[in-house]
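Before anything else, here's the structure in question.
With one protein chain withheld, the remaining protein chains of the complex are depicted in position.
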Amino acid sequence: MLAPGFADPVHGAQGTFRAVMNALARPGLLQPLDAGLKPPAPLTPELAALALALTDADTPVWLDAGLAASPEVAAYLRFHTGAPLTDDPARAAFAFIRDPARCPPLARFAQGTPAYPDTSTTLVLALDRIANGEGLHLAGPGIKGPTRIALSPLPEGFLAQLAENRAGFPLGVDVILTAPGLVAGLPRSTAVTES
Amino acid sequence: MYVAVKGGEAAIDNAHRLLAEARRGDPAVPELTVAQIRAQMALLVDRVMAEGSLYDPDLAALALKQARGDVVEAVFLVRAYRTTLPRFGASTPVDTGAMAVARRISATFKDLPGGQVLGPTFDYTHRLIDFALAAEGAVEPAAEAEPRDDADTCPRVTDLLAQDGLIEPSPPDDGAPAGDLTREPVDYPADRALRLQALARGDEGFVLGLGYSTQRGYGRTHPFVGEIRVGDVAVEFVPEELGFPVPLGRIRLTECQMVTQFKGSGTAPPQFTRGYGLTFGQSERKAMAMSLVDRALRAEELGEPVASPAQDQEFVLAHCDSLQATGFVEHLKLPHYVDFQAELELVRRLRAEFFRDSDSMQEAAE
Partner (left out) sequence: MSAMGMLPQTESSPSPLRGGVRGGGGADGTVEPRSAPPPPPAPPRKGEESGSEAGYNFAYLDEGTKRMIRRAILKAIAVPGYQVPFASREMPMPYGWGTGGVQVTAAILGRADVLKVIDQGADDTTNAVSIRRFFARTSGIATTTRTTEATIIQTRHRIPETPLREGQTLVYQVPIPEPLRFLEPRETETRQLHALAEYGAMHVKLYEDISRHGHIATTYAYPVEVAGRYVMDPSPTPKFDNPKMDQSPALQLFGAGRERRIYAVPPYTSVRSLDFEDHPFRVQQFDQPCALCGAEGVYLDEMLLDDAGRRMFVCSDTDHCEGRRADGHVGTGDAV
């Protein structure tokens, strides 16, 4: 019995999109995200909401090992989005990562090209906790005043990878962070430092 | 004294009512029916379908009625409607070789299997206005031909030439899905399939002018009409869960195969090359012009210098769409007074400086 998608496909998708749009426009700031989904494990409600709102037959999707191993997750995504699954991160328009600690290095995903930097992968990570006011320091477009974000778990080497990603601007991936009921954004334009 | 007044909404409503009245004209004159337009202005309907990219003769006829006969306006209505339709996928490629031909001619051979079938055409008429048409009356029925089994006896001229290797082969179908410029933005250089799609939808006048230019030295292609055929073809679709083709109906198409400048190399013997044109309905002028421009746009692929407008991909594809063209040209009617004010301010300032400078120069001279 397949788990349902958005109760209201039009407004569920729109509401999710606005939360993500605000998250990328104001990097690091937490946006509420409650799409009311109950997808098959290990997909989280937030990952599912983003997949349903943003992916379809035109966007190859990469799933991390935990998600890819679940036939229910594959069936759920195929049914509700029609998105083709790819096992090559460099061909993915979207990458969903349930286990951030084991997230592949950002450099393995599509980086875009100098003429078309928009063709890079958008990563969506499911974290246990995101909080403002502590943790990493953020600077760049969309950020007003000191902005800090604490991530848990923090993928190993993530800070160095984000720095490398930022150094490659305008190429680079864009990262969307989710936690229960929340979404935050780290577009490639954001500089992330320890202090 | 100027008083800020709101009136835009009321003005628009009144304009719409006036338009509806103007469209209908004198109520004492019988109203045009969609059926009349479809049947008796069929070539106009065909053009609206071709540029609207939607095969629906009744809809195109209705659009023409609503548009008061303005072709581009009618195309606009059809395209805006098309945007709202759900897409289920692509049909299998239509087989024009199996066309039930109503008309089929070739300029490259005097006679050929299947024969020269003139069909309904203006080509041999004398363009003398027939005032008898002003009075409606019955038309003398044309003679009926013997029924023919077209599939066997109407092979394509280009296939006949290809048998002897005289013409380049048709590009092979590698099974890759055809691009669709209505769903993805065009990225240059665009492949031939996308270029043909743009030309098929393109404004007939613009494509005609470009095709004409190639005949006058702006990118010469030495064209011969290998074949023009007009007739009905079957359209089929393969639903994923059935796995076999399902017929959807028949549509009328015009196909033009242009045989063009031969080329060879040190390692390959010379062959004729091709230009291709295809339109909905009977639109020979468009199909022919399209085939000339198609061939011109292949200049780079065929190792010819790209020197003239019809060979310039970006120029042709960016400007051949009548809706884009008319939208931007006609948008000049929209208010631009804010930007004009900015220009006024600058010109006034420059003029003030000019006169001030020339005054002071005069004073210095005195």
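Each chain gets a letter, A and B, in the order it is written, and its residues are counted from 1.
Criterion: a contact is a pair of C-beta atoms (placed from the backbone, for glycine too) under 8 Å apart; a residue touches a chain by one contact, two chains touch by 3 or more.
Here the structure is a predicted model, which is why all the values come from computation and not from measurement.
Among the displayed chains, contact with the absent chain in the complete complex occurs for A, B. Across the entire complex, the residue among B:89, B:217 or B:266 in touch with the chain not shown is B:89. Touching the missing chain, out of B:29, B:129, B:338 or B:364, is residue B:338. Hidden from this view is one chain, which touches subunit B at 1-2, 4, 6-9, 11-12, 16, 20, 23, 34, 56, 62, 65-66, 76-77, 79-90, 182-189, 237, 239-241, 248-249, 314, 318, 323-324, 326-331, 334-339, 341-346, 349-350, 353. For subunit A, the residues in touch with the chain missing from this view are 4-11, 13-15, 17-18, 20-21, 24-26, 53-59, 79-80, 82, 93, 113-118, 120, 122, 140-144, 169-170, 174, 187-189.
In this section, only the chains that are shown with their structure count from here on.
Mean C-alpha positions place subunit A and subunit B at a centre distance of 44 Å.
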